[in-house]
Structures are given as C-alpha cells and as structure tokens.
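In this view, the complex is presented without one of its protein chains, the others remaining in place.
Entry: subunit A
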C-alpha cells in the first residue's frame, strides 16, 4: 500500500529534500538504489539506505550472516558422522561433513556401497556416544542395497558402543543402548528404489518436504547418481542440465537443513590418443559435474588393497589413505607387525578383538578423548567455543572409531598448525 512520503517518520531535512526532488509516494522509491538516491538528495548513502528501508516498511538494517555465526552453528553441532575408519575420518576432517555434498567415485567393487551402508548406520549413533542420533534417507538406483549387510554392520557398531559403555559405566549410555538394536537401526533407514531418471528427479523434488516431516533425517545418500543418467538420458546437454539442477537442489537441501549429502559416482575409461598412456580411469558424468560436489573422494584398488584419494576439498589437503572392508564394515587396515601386509582372505572377528589398536580402556588424556573440533586446545583464541563445550572434559562423549591413538595424533597435528 503506497504511502505518502510526507507521512514517513523521517527527520525534517530528509523529508524536505525528498519532496523537493519530486517524490510523493513510496511507490516512486521502488527500483532506486541507495547510491542514486544519495546523489539526487545530496545526502550520505547510509541515510539514503535508511529512507529506503523505511519506505519498504523494514525495521532496521538486515542481519547479514557472518562467518562467526556460521562457525558457532557448526560448533554447536553435537556430534559427528564417522566412517569407522580413522584414516578416512581424518582424510575428510573428523568424519563426513554436514551441510555439504560429498562425492565418492570408484571402480566397481571397491566399496562405495559399503561405505554408504556404513554411514547409514553411523548417522544413528546416539549423542551420548558422540554421534548425531539421526535417521538416513537412502535413494538406491542400482539395487545393491542389502538389508542383511546393513544388519551385519549395525551389530558391529552396537558391539563397539556396548564395549565403550561397559568401560565408562555412564547412565545415559546404558539407557541409549537399550533402544539401540539392529531392528531400530534398520527401521531408521528410509529406502527409496529409483529405477530411472524420472523417479530420481521426482524424489529429489519431494525430499525437502520429506525432511521437514521427518526432522531427524540428517543424512541423504544417493547410490549411485551416475547409473540412471548414463543409461537413461541420451542427449548430453540435457543430461548436464538435469545433473546440475539436481546438484543445486541437493546443495540447497544440505545447506538449509544441515544434512550430510553423500553421492556415489562411477568410473569411466578415458582414452588418451596422443600420449604414452593409452587410457585411464576417470570419474563419470563429465567435467561440469565435477564442480557439483564440495568434497570429492576417489576410491581405488592397488592390487588387493583399497585406497581413498581426496581430490577436491575446500578445507582439507589432497591425501591418500588406505582402508579396508571387513565383515563388520569399513575399518582401518591393522598396523600390527604380526599381521601380514595384505589383508588375509577371510577376516575374522577374533582378529579385530585382539588387535591392540582397539581401545580396551579409555585413554585418560583430555585431548584424545575429545573430538577434534571441540578440543579447547585446538582453538585457543575462540572463547565462543567454550560456551558450547560440556563443562568438564572428563565427562565428554567417548571416542569413536577404532583407534583412539590415531585421533590424538591428528589432534596434535592440528595444534601444531595453529601455532604456526
């Protein structure tokens, strides 16, 4: 409803100049920027901005979010999404990051679906164990989802948490374990089987509403994003456009609702006609898709061993780590000299129970029992963090992942970086 300029509660000299310049209603102030208005009225730009705000009916200056607020938001997160391999967690920087898209590329059989299944279990780890206690939405386009394997991994995670709870004897952990059963875990993974591109696109339109009606969902997995697009869409330009709009929707979903989005991609062979190397493996879906994800990890085989190579990340340096897939899920490669250098063909549970890298009692130092981001020694200059920290470090959540030693080493590395 356009108002008369004269009725705006402005200081008299501004009102006089507005009326002298010929402005009568607030409608006429639409479409003029503060710089132009300042020039016409011969007043400073900040005053012109104030006039425009008042004309639009806004109270005061708009709240521009700054990096500090973002940091506080990130620190306020009560848990992590680990992969249960501390090497992989360190590669990605304390587990899979929330609010961004992480892409996993790899050759067939290297472990992309296994890692996705592991994350679908790990997102549900209760808060008292350092996890997020959330649910997962799993969009499957390849049909490799096996609930029996998910059950196997859940049982391993429950065993690990029980072991931690029995050493610490904390009440909330014991209570959490009563409901943390394999059936509970499987019931919290929402499964969508998308057979073609249309179903995938349709589901991606419906995801925001789904997440709103299921606010505990903290993880969205699409396994894999490549297969329906490679086989279902012939026109390359259309394919690129659909992929990019899908990526935009997912990025918006991840960012506004602070979810982790994990996508898997396939590999394709790129022929080099003019070089000595005839062909190499490269992630599928083309060059423009490479920009869509925030973090990009390539999983590859070298002989019998599996390696993860972080090739794109705004926060972590490029690195390659080794990991393995066992009957319990994704784990680190054991480093004891008594074990052979390559993994034996049949991993048995007893081998991992007796390995010295599994903590049988919690370490007493505070740096290693804290998750890296929350460790007060890692961020000495930010006083804001101490407000969101638990009051006493000894009662902090127990360490996740197989090797407490590895996390404390990473913590020291961080501290050294801060001192530089």
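Going forward, a residue touches a chain if its C-beta (ideal position, glycine included) is under 8 Å from a C-beta of that chain, and two chains touch if they have at least 3 such contacts; residues count from 1.
Throughout what follows, contacts and distances are computed from a predicted model.
Enquirer: Name the chain not shown, per its UniProt record: "DNA polymerase delta subunit 3", "DNA 5'-3' helicase", "RAD51 paralog B" or "AP complex subunit sigma"?
Expert: Going by its UniProt entry, the chain not pictured is "RAD51 paralog B".
Enquirer: For the chain that's not shown, point to the residue among A:25, A:162 or A:268 touching it.
Expert: A:268
Enquirer: Looking beyond the chains shown, say which of A:26, A:85 or A:113 touches the absent one.
Expert: Counting the whole complex, the residue in contact with the absent chain is A:113.
Enquirer: Of the listed residues A:13, A:216, A:241 or A:291, which contacts the missing chain in the full complex?
Expert: A:241
Enquirer: What residues on subunit A make contact with the chain left out of this view?
Expert: Listed in rising order, the touching residues are 107-109, 113-114, 117, 120, 138, 142-152, 183, 186-199, 201-203, 205-206, 209-210, 224, 226-227, 230-234, 238, 241-242, 245, 266-269, 271, 276-279, 281, 284, 304, 325-327, 345-347.
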